[in-house]
Structures are given as C-alpha cells and as structure tokens.
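Questions regarding the structure given below will be posed in turn.
All protein chains but one are shown at their positions in the complex.
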Amino acid sequence: MRPPPTFAIAPSFLGVAREPAPGRVQEGRIFVAGIPLDIGTTNRAGSRFGPHALRHASRMLVDGDHPTHWVRPADHGLRDVGDFEIAMGELDRSLEMIERQAAAFPHLVALGGDHTVSLPLLRALARRSGARLGLIHFDAHVDTWPDSFGLRYGHGSVFYHAIEEGLVDPQRMVQVGIRSPTEKSVYDWTLGRGVRILGAADVHERGVGWTVEQIRAVVGEGPVYVSFDIDALDPAFAPGTGTPEVGGLSTWQAQTILRRLGGLDLAGMDLVEVAPAYDVSEITALAGATMVWEYLALVVTGPRSPLPVAGKPR
Amino acid sequence: MRPPPTFAIAPSFLGVAREPAPGRVQEGRIFVAGIPLDIGTTNRAGSRFGPHALRHASRMLVDGDHPTHWVRPADHGLRDVGDFEIAMGELDRSLEMIERQAAAFPHLVALGGDHTVSLPLLRALARRSGARLGLIHFDAHVDTWPDSFGLRYGHGSVFYHAIEEGLVDPQRMVQVGIRSPTEKSVYDWTLGRGVRILGAADVHERGVGWTVEQIRAVVGEGPVYVSFDIDALDPAFAPGTGTPEVGGLSTWQAQTILRRLGGLDLAGMDLVEVAPAYDVSEITALAGATMVWEYLALVVTGPRSPLPVAGKPR
Amino acid sequence: MRPPPTFAIAPSFLGVAREPAPGRVQEGRIFVAGIPLDIGTTNRAGSRFGPHALRHASRMLVDGDHPTHWVRPADHGLRDVGDFEIAMGELDRSLEMIERQAAAFPHLVALGGDHTVSLPLLRALARRSGARLGLIHFDAHVDTWPDSFGLRYGHGSVFYHAIEEGLVDPQRMVQVGIRSPTEKSVYDWTLGRGVRILGAADVHERGVGWTVEQIRAVVGEGPVYVSFDIDALDPAFAPGTGTPEVGGLSTWQAQTILRRLGGLDLAGMDLVEVAPAYDVSEITALAGATMVWEYLALVVTGPRSPLPVAGKPR
Amino acid sequence: MRPPPTFAIAPSFLGVAREPAPGRVQEGRIFVAGIPLDIGTTNRAGSRFGPHALRHASRMLVDGDHPTHWVRPADHGLRDVGDFEIAMGELDRSLEMIERQAAAFPHLVALGGDHTVSLPLLRALARRSGARLGLIHFDAHVDTWPDSFGLRYGHGSVFYHAIEEGLVDPQRMVQVGIRSPTEKSVYDWTLGRGVRILGAADVHERGVGWTVEQIRAVVGEGPVYVSFDIDALDPAFAPGTGTPEVGGLSTWQAQTILRRLGGLDLAGMDLVEVAPAYDVSEITALAGATMVWEYLALVVTGPRSPLPVAGKPR
Amino acid sequence: MRPPPTFAIAPSFLGVAREPAPGRVQEGRIFVAGIPLDIGTTNRAGSRFGPHALRHASRMLVDGDHPTHWVRPADHGLRDVGDFEIAMGELDRSLEMIERQAAAFPHLVALGGDHTVSLPLLRALARRSGARLGLIHFDAHVDTWPDSFGLRYGHGSVFYHAIEEGLVDPQRMVQVGIRSPTEKSVYDWTLGRGVRILGAADVHERGVGWTVEQIRAVVGEGPVYVSFDIDALDPAFAPGTGTPEVGGLSTWQAQTILRRLGGLDLAGMDLVEVAPAYDVSEITALAGATMVWEYLALVVTGPRSPLPVAGKPR
Partner (left out) sequence: MRPPPTFAIAPSFLGVAREPAPGRVQEGRIFVAGIPLDIGTTNRAGSRFGPHALRHASRMLVDGDHPTHWVRPADHGLRDVGDFEIAMGELDRSLEMIERQAAAFPHLVALGGDHTVSLPLLRALARRSGARLGLIHFDAHVDTWPDSFGLRYGHGSVFYHAIEEGLVDPQRMVQVGIRSPTEKSVYDWTLGRGVRILGAADVHERGVGWTVEQIRAVVGEGPVYVSFDIDALDPAFAPGTGTPEVGGLSTWQAQTILRRLGGLDLAGMDLVEVAPAYDVSEITALAGATMVWEYLALVVTGPRSPLPVAGKPR
C-alpha cells in the first residue's frame, strides 16, 4: 500500500503504530514516549506541547531512507507508547512518576518536556543498567547548577544531581554547544568533576570533525546516553524554546556530529525543551524530530541493533 | 482513571478511541473522519491540515458535560476513523474516492478539507438514504456557482451540483451567514430554486431566535444534513480560512443556533475550510471543533440518538 | 474572458487598470490613491504599507456584485493611480505634497497611511469645492487635540485643524466609534464646536439603525466626506493598527452603517491607519478594503453616480 | 512637562512611579503587583509573562481621562510595586509566599499569572477584612472543581476552596461569562452553595443592562472582590490565554458591565490568565489592562475613593 | 527623477514596467512571469502566493548596483509579464497551459508555484532550443521519484520525467543541497543516469569553492537551466516553504555559488516553492527574490547578455 502524503500520516512519531498502553512492552524494541512536563523551566514555559509538535513534525521523515545510513528507523521495531502521566503542578512527584514509568522500557527515547525530565530518565536507566552512564549532552547551558533559581530539581540542575547521585560518570561526559552566561564557580565545578565542555564557538571554529573526535574520546566504550536540549541549536534554527542563547549550533552541525557517532553503545536519548508556542512554521519541532531520527538511525545500524530488519518495508 | 490534562489527550477527535481502519464499521455509531483535500479552493490553500487542527483543538472539549444538554458526546458511541484517502493533485478522482469511503458509514461527521468534499459526502448519503436531503448550510458564500473559476466541481459550486443532481431538496435548504460579493444571476438562481438565504446581517439584526425559527420552518421533518463552512464566522472569530469575508457571525451566534436545533432528524455533518496556516492560537480550529461538538451533542440527545449511553463515563 | 482566481488578480485596488501617472486624469471618474505616510503616528508605526495591504486584500471583492446594492464598483470608472509621492522624514513637507497631488482629482479615495493624511486631503477638497464639508468620521479617537504629543499636525490633531481652518463644518460633523481616554477639555471643545460624538458603546447599545439616523440628521444635504480610521473597529476585528482601543465596532456594524448612507452627496473618502505588521491573516486589510468597497458601491449607486455603467462587465 | 508618546512610557502599570520595594507601603493608596506564577495551569502555559504584557499594554491608557468617569486612575495614589516573589516549580509554597506578600497592602490589584493566585489573595484579604467577601467572577469556567486534574489547589479549583474556607460568601458570589464543558455535579454543587451563574449566552441574549442588575442584586452592600479571568472574553477578543472557549463576551460587554458597577464597596481585584505567547498584536494584554483601568476608575470615583485627587495632573 | 522609497515601489519584479499582456513579446529581453500553481505539492500548500511575495520582496533590490557585478538587472531589458493562466484544480491541464504560454518567451524566469512548474517550462525550452539542456538544480530533494505520492506529474517527480522525456541531459545535470530522506532505489536511479548529487553536507564541509568547481565541471559549455527550489536553503533561512528539511544551505552559500557561475550559457530559471503563509517577516521571499536577482545579474553580464545597457539608469 502506498504511504499517505505527509499531511495524512497518523499522529505518532514517524507514523509508527501506537502501543495501546505503556504496560505491554515487548523486548528488543525501541520505544518513544512523550513527557509533557514543563514546570521546571525558568524562563518561557510551553514545552508540555513538545511531544505533540515533535510527532507532527516527524511526518516529514516517514517516507524514504536515511540518506547516509540507508535505513528507515520506523521499520526496526520502533514503537510510540504515547505520553507518560505526570502530576499537575507537582514537580517532585512528577519526577517520581516519570522514573517509574521509564523503568519498564529497555531502550527509551523521550520527547520532552523541559530538561528536568532527564534526571528521572537517568535514574531509571542507571538502575536498569547497573552502571554509571556516559553522557553526550547537547545544550547551550551546562545545567550543573546545584539548584535552579532555588528549585532543587529544576531544568538547570539536572546534571549536577545526575553526577552527585552517581548516575553519570563525569569522566565520560561531554557537553556540546555551551555558551550561556554561567557563574565561574559552576563552570569550574563541572570541569573539576572531569566533564569535557565543548563550547559552541569551539564547534564553529574547529569544525565538526574535531568535535566528533573529542566526543568519541570522552565517552569511550561503555553505554552512553544522549541528552539533546534543542537550545544547543542557535535561535535562528530553533526559536521555539524556553531559554534561547545566540551563537549556537546550526542544524547541519548537530546532525553531522550525530551521524558520525556510529558504533557507540547507545543506551537511550531525550530531546527536550521544544516549546511550540515560540516556534515558527515548525522549524524547531522539525529540527528536534530530525535529531531523534538521526539517533534512531544510529541505533538501528549500530553494534546492538535492536531487531532484525522487518520483512518488508511498510 | 483520572482524565489527562488537555495537553496530553490522544490525537483523535474528542480523544475517543481510533478505529484501526475505515473498513470495520460497527452499526449504530457516529463516525468522525478527516478529509485532507484542499485543491478545490480558489484563494488561500491549506485546509488539508484542517483535520489535524480540529482534532488537536477538540482536546478542550473532552472533559466535562455540555453545559446545556448535559451530555458528553464522546461517551455515546463516537469513533474517529482517521483520514480518508485521496488522490494527490486529482480533484475529480479524489471526489470519487471520498464518496466510496463515505458510503460505509451510517452517520458520518467529516472534518475538511475544503468545501468541495461536501459533494461526494452528499452523494453517498443521498444514495444511502434514498431520498433528497434537507440542508442547513452555514457559509459566507452561496456556493451555487455553476463552476468555480472554471472548475466544474470546486468549492464554490458544490451546492449547484447537489441541487442539480437531486441530492438536496432546495425547498428544504437554508443558508446562514451569506455575505460575499455574488453575481446577481447566481443569487437569483438560488432563490429561484427555493433556497432560503439568511444573510449574516439578518442574523445580526433579527437575532438568533428569529434565525432558528426560519431554519426550522425550512427544513421541516425529514432528514437534514448540516454543512458548516467555517467562513460563516467572521474573520475575527475564524481568521484561519481560505476565503474570509468580513461582517460574519460570531461564535456565540452560530453555537446558539445549533443548540436550538434539537429534535431535527440529523443525518450527517461536515465542518470545512479550516486552514491552520492562517489561524492564530488555534481560535479557528477551536471554533470549528466546538461546532462539531454542538452537533454531536444534538445528535446524542435527539430523537434518533445512536446508542444507549455507555456504561461508565470513560 | 473568465476572471482569474483571487490569488492571480493584478495588484491594484479591486484589480482595476492602473493609471500610468497621476497627471493624466479623465473627468467624471473615481480615483484610488495610496498615501504611504506614517511618520505622524504616535504609537506603533507601519501604516506606510497600508496601501499595499489594502490593494492585496481587495482581491476578495473583485468578483461578484455587491450583495445589497447589486453593483460592481470596479466597473464604474474606478481608477487606481498608484501611490502619492511623499518626503521621507519630513512631515510638514509631505503634507504639502499630498495636498498638491490630491488637487488634481475630482473624487478621490485615499488609502493611508496614518490619519495625518486627512488634513491635506480636506484642504485640497475644500478648496476645490469652495465650501465647508460635512464629515462622517469613524474612529476610536476624537482626533481634535490641538497637537499630537507636541506635533502640530499629527494623527491626533487633524480634525482640530480641519475645523479651525474652516475646511469642515463642525455642525455637520459626526464621529462614530469614539472610546479612547481623552482629556475632558478636548472632548468639551469638540462638543462645543457642534460636533456630534457617537461613542462605540452608543452603537452597541442603541443599534445601527439609531446610529444611521443620527448620522443622516447631522450631515444633512451638502457634500460630505468620509474619513474612516480602521481603529474605529475593535482590535478583534482590526488588530493591524497603530493605536488600538478595545470595545470598538464590529465589521458588520460599520458595514451596515455605511450601506445605509445612500443618497448622501459623497465627496471623497480616506481609509487610514492599517498597519500590516500587526495584522493577522489580512483580516484588518480585508476589513479596510471592504469599507472602501462599501463606500464605492454607495457612490456608484448614488445621486451623483460618476459615470454611466460600463458597457460590459470587465 | 509634556507626556512622552506611548512607546516611551516607563514600564510600570499606567506609567506610574514604581515603589522601590513591597515593604514600604503608604496607607490609603491602591497598589498594583504582578504575580508571575503559571504552574497551576492545565492547558497552555505562559501567563508568567502576563504582568509584563499588561504593563506594556497599559501605556495606551496613560494619557487622557476615562471617557465616562472623567478621571485618570494613575493620578489617584496608584503605585506599581513590581512582581511578587514566587518559588519555582513549587505551587503550594508559592501560594504561601503570595499570601504573605499580599497581606501588606490595603487595596491590591494583582496582575496574574494563572487563576491559582486568586486563592492566596482572597486568603490575605479575608483575613485583613475579617469577613467573607462578595465576589464578581468573570470567567469561561466555574473554577469550582474540587481539584484541578488532580491538583488540589490549581487554577480550576480556586473558588471551591475559597467557598469551603469561608473566604467568599457564595450567596454574594456571581459568575459572568461561564460556558465551558463542565461536569453537571460541579455545576450543581456551585448552584447549591448559592452562587449565581450568568452564562455567556445569557449576557449575549439578555444584554448588559440585565447582567448588571443581576450582579448588583447578588453582591449587595458589603465588600466585594473582582476576579477577572481574561478567558471570560471570547478568543477573538482574547486569544492570548491558556484555556480558551468560544462563544465568550466581547470587550465592550465586559467593559460596560464594569462601568456600571459604581458605588460598590470594591475591596480588590485580580486580572489573570493573560498568556502573551498566544496573543496577537497585544490585543489580549490591552483588553486585560483596560479591564484593570475600568476597575481603577470605579474605585477612584467610588464611595471609598482612596485619596484626594493629586494636586496637579502629572 | 528620484526613486521612491522601498515601500512605494510598483508591484512588479524589481519594479520594472509590466507588459500589458503576454502576447506582445519583444525579442532579446528577459521576461519574468509568475506561475501561481501549487496543487502538485505533497505537504504544505500555499506557493500560489509565491509570485506575489517574490515581487513584493524584490523591492529591496531595486535601488543600487549589484555589489560584485556592478550592474542593475532591471536596466537591461527586463520585463515582468504578470502571471500565467492556470486551470483550477486540474494539474495536467495546467501543465499544458504553462507550456503553451512559456513557449512565447526567448528567456524566461519563472516565479513559482510549486516545483511541478519546472516540467512544462523545460518542455517549452527544450523544444525551442532543439537540444537537451544542462541543469543546475538547487533542492533538498532529488525530485526524481517516478511519481509523487501516486501523482505522475507532481513536485517530486519532475526531473524523473525531464530526464525520461529527454529534456535534460543527465550527464550535464547537478543537484545541490540534497538531504531529505530518499528511497535508496530512487537515489541510485538518479546516480545511474549520470546525475551528480552534491549533498548539503558536502557544501558545508567542502566549501562553496569546491561546489562551484563541481557544478562547472558537470554542466560544461552548452545551454544550462537553473531550477532553484527554495528548500535547498535551511528552514532557518527559508521557513516559508512546503517541504522543509533541516541541515540546508545558508543564503550566503547559495548566493556565492550563483555569483561564481559567470560565463555559463544560461537559458532560463525558475524559483519555486516559496509558500508565504509559512514565511516570517518575508525572509523566505527575500531570499528567493535575491537568488533571482543573482541569476539576472549573471545573465546581463554574461557572454550572451541580452541587450546593450539602457541609455541611462532609470
């Protein structure tokens, strides 16, 4: 059967079948879930509609093979399990609920929501894998403040806690695209723990090849998680976000970096901080959906590709 | 189980379960289908994304009872069957495909798409019911041009053909909200066939009570179809449409008129011409979704309510 | 020849032929000119693009007869002469240039630009007609401040000067839609000169019929000019303007009032303060173009209809 | 000194002087405060930027007298004390902080923020006044759900708690503009406590005169609080809000109703739910600022006008 | 005479005189025509308003010389002949009409419209020139699918047919900016016919100098056509289009590539897929108009410059 035109594709990520409920999980697949939580944000709100926007934008990526990996991620056991339940107006309780729901999935790709969601996702994943994770963190901000404008677990403090709680191995953690104003003490703490910080200007001036080398050198062989805050991209490429900073990455840079991370032991991903009310013509949502698609293409062509290719392409 | 907040409701109309395919129809229910066809439009395009927008906006209407009929339409056998298939760039063939797909449903509510879709829907329904239909037509335009800028079956000529083909009984047809520039010959032809035209100014000056009386007097006892072109509403209330005309109805007027049509033998509905690219903050999509919800509330409280109320509300 | 679809209509007002230059004026016609001057505005700028937007929006009104007067204004000797020349950054000199250019036209409809343009237009017309003019002034503001934030001839002081210079007869002047904050002294001066002020709330509560009676009683028999500031309309209907005030007229009210002014000795019109950068989906521009179209329909059906109907419709 | 043009007015409400800190309160004045809290909202977020937008929009109302009361609210002891401090991501603690800060002010006008802020404001005011308050509540929603999607104190449950805690006297409480889907049990509970509900359709069909009579009859003689949720207005007039519902009030209706509430014993006000990310060209913010200005004009002309008129107008 | 400010420039491309009708063609000139056809598009519609937007945006390029070629294209025999006639809702018949109208012009620059228009333009040009054309094709998509979502001649299949019909010599065809998901079979077919594909990432990493060398090597000496789909540019630079893909070219890259194609035997151009409803602040339209202006500057300075420079610059 011929695929429908993009405007008629079913509202799930990459148009894949939607699991009826998070409960019934089949082993060996990759699961996409939305997490519409945004009360941990400190400037513009609205990423609660990120999952919706990312799914809608992903229709552009349904038809055709990835142009360098020559795979279709949707054909390799991908499932969209809908949105996680959260507690309205209660950040801490929401984090617990997210962790509990995430625990069921062997390989989860989360569509945020604000960056706070990474903390419970890392908690669930670290517990499941029994080891500290490597981390590739795309962002304009280090997110290693001890608190976020007074909020212990907020979108600016997730990686402080991820390190302090032993979820992430700071020696295997690299940040890409950093450029916001930052207290020097926070920056120094981060470096002091062993985190490698690649500023946006480094990527611009040294190139994506150099950047990929740095990332690979840092994360090495073990399992690695990818946390992609859409504000790693420049506001020209991603205006629809809560805490934009100029001088950021272009989409081709981020996309090319991701494409060259083949062979890593990828353990999960989140794409956070897409705030559609500030987007224009879906360009931010499309950028976010494309980064997820790049990640998925890596996974399905990788050393631990989750499932044999489905019998026939759609 | 507690309903999710509005931003986490599943992407179907009113959040109801989505039928896996148009084929498997259960008797006695009301079916919602999207028809993403907009190549029959003569000014701004884009209503192909109308179904998506109407479904997303309908999340505002999921939780709670209708405040005058005290029912929840979603609890009364409503199903969302997804979008009809159409033929890209081929208007005439698309109309045939729509007619064929519509034929399967006993009671269909269509989310357009441009107004051209009403013609195959009426063809399917008239064939099924075996009689000419009454018609309540909300619009800024009479849509009884013999052709639409040279296009035989276009969004401006649907009711010319519906009358000429004997699908609709012009003596039981009433138009509400009319106000566009119109050739006098077209206007006279319409009146000459017996159609009752209620201009937008009539509604404004004589009130909704008088308007309801006129409508009920025209359509009488038999089966009646409701075709609601969102441009019946003023551009202030519905900017997101293809051929706006100022001086139109407000949403409260249209809503109140619909609410007072209880007891009619309602046979089907379409809500057309929502073009999201021209909308602002979803107000047009919300207006459209609300009109559909009003229609559904009428049906489920009406003389031929399709199904007993479901055992338990969600 | 079949008219083109709306999106292919030539960029002149109502798609009429564009005069090659203002110089060659033929007697007995109605002329439309743009005046892209907006440096007299005191809040948001941008009405310099009003002429462009009004012409583009007028494409919706090209095809078909007026639905109550049953005429097509474009067929009755209407000409679009393009934009008047102005002096960048020099308000006073621009006013002189506008007056000089306007003097050539027997019946001019001006597309602003900010309200300052009304003053030179009235100067030119009063000189031509040799008598003080009646004035129907649609606006949210009285525009009879002695100066406009220190600017002698600004968009808030035009009618103070029009009265003081004897261009307008204040006893035959009526203002419709007034509602902004106003110094009481300015309000009292205006009333004291004999101007009749109909607030927006008066129109809402007493109706358009009463409003039309008041207007006709005030302006009486002599020549009358219509100055329509788009902010007479509510921001919901006309967001694209410089100094919006809530509580304004709806388009149907303004349109209906204009329709009932048949038989007046109409001498000219301006439609001002459309600022497209603040518009949404052209609704303000369409409202403005429609008001001009209503005026033109009045003129061509009126006692001094400028020309016999053209031999064949387009 | 000549007032500046609107675009150069200082960023405080109505351009009044800003108090350096909430601490230093002078008796007998009216205080405006922003409350940028929006984590109690259940659909679109973003009213945290409401205070900013309302202040910016209020520049349109700085210059000139109120056109029916002939006063300038800014000249009568009005002070803008800036924004209240809140706790990021902690709703309950934020409510405590708001209550504590509000307690210092004898007459407070709050710029929200979502509707949750009304609860601590009423707690502070009821404690200060020692009696239950009358309440005029403009809204599309009754806001008397026992909880708000599981959230005890959320923007949909504030008046349930205000009644249950004895802050408001339900016999002296009236709701204006109600029209959302609502569980019948919630509606019945509200009526059962004695609250008078005036639906939006009632206002449209019976008129503002009738509405004012109802309101005055309900609230009677004692102190009365005004809580104005901007979604009482129709989305055409106020698109910039979190939970829009079509069929709402127009600005002229709300404005006229407020104007006719002179002589009441007004004790405080809040204007909530303005979400600028969804606004267009500031029309929602302007509508909100105008409602506050109407309230202030009532207060300064009322029986307990807070201060003698300042010696000289600005 | 001094040129008018940009906001008062006549609505033709680069403000040049508009030919009264396509019939009267003078030899030796360059002609610009709009083609408002967009029913061949498979995602977002709306490029029917592309011609209007491109003309309006071109006002920025009217005044001043090209800053590297030091010419003004508008002074070298450029004419804007308005829009081609098309058949509403009938794609195949529209293609025939476009071909017939295009046949009259020796050197045509077409403003689309969607990419489907390139096929009849190439048919007309290939017939006129009697030889297969070289092709420089800027795009995110290869557009060599055998059909476009089931549509034989759609915006995704134009170059499949152009090659199959022998209009274009695939050995002299180069694609620049390619990056969308693509079935490998389609990609391989394209390469197999001899087409050179330069991905967007190639341009980013190898630079514009390398890209220009590749293009010149491919197209060689014979006549060459330029087809510029605006989605070759990144959505950050061109959001206003139907099928955006992230990772695209920046405007400076595309502009610099075009500037360095001097000396080629340029035979015609189209600029397609500008969809203004998705544009922001005209940036897409300006990018498109600038690419056309770059092309025109190349032509008038090239080996077959169409006409001697006009006697005096405007």
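In order of appearance the chains are A, B, C, D and E, and numbering begins at 1 in each one.
In this section, a residue touches a chain if its C-beta (ideal position, glycine included) is under 8 Å from a C-beta of that chain, and two chains touch if they have at least 3 such contacts.
Since the structure is predicted, the reported quantities are computational estimates derived from the model, not experimental observations.
K.L.:
From the list C:F31, C:W252 or C:Y278, which touches the chain that is not on show?
P.N.:
Once the missing chain is taken into account, the touching residue is C:Y278.
K.L.:
Would you mind spotting which of D:H52, D:H69 or D:R193 touches the chain that isn't drawn?
P.N.:
D:H52
K.L.:
Touching the left-out chain: which of A:T6, A:T42 or A:T144?
P.N.:
Residue touching the chain left out of view: A:T42.
K.L.:
When the complex is taken as a whole, what residues of chain A touch the one chain not shown?
P.N.:
Contact residues on chain A toward the absent chain are 42-44, 149-150, 178-184, 186-187, 199-201, 204-205, 234-236, 239-240, 243-248, 250, 278-280.
K.L.:
Name, in rising order, the residues on chain D that touch the hidden chain in the full complex.
P.N.:
That gives, for chain D, the contact residues 4-5, 7-8, 10-11, 34, 36, 48-49, 52, 55-56, 82-83, 85-86, 88.
K.L.:
In the full complex, which residues of chain E touch the absent chain?
P.N.:
Spelled out for chain E, the touching residues are 2-7, 59-67, 70, 72, 208, 234, 236-237, 250-253, 255-256, 280-283, 286-287, 290.
The definition used in the following text is that only the chains that are shown with their structure count from here on.
K.L.:
Count the C-beta contact pairs for C-E and for A-E, then tell me which is higher.
P.N.:
A-E
K.L.:
Taking the mean of the CA coordinates per chain, how far is chain B from chain E in Å?
P.N.:
40
K.L.:
Residues touching two or more other chains, restricted to chain C: which are they?
P.N.:
Within chain C, residues 4-5, 7, 234, 236-237, 250, 280 contact more than one other chain.
K.L.:
Thinking of each chain as a vertex joined to the chains it touches, would you call that graph a line, ring, star, complete, or other?
P.N.:
other
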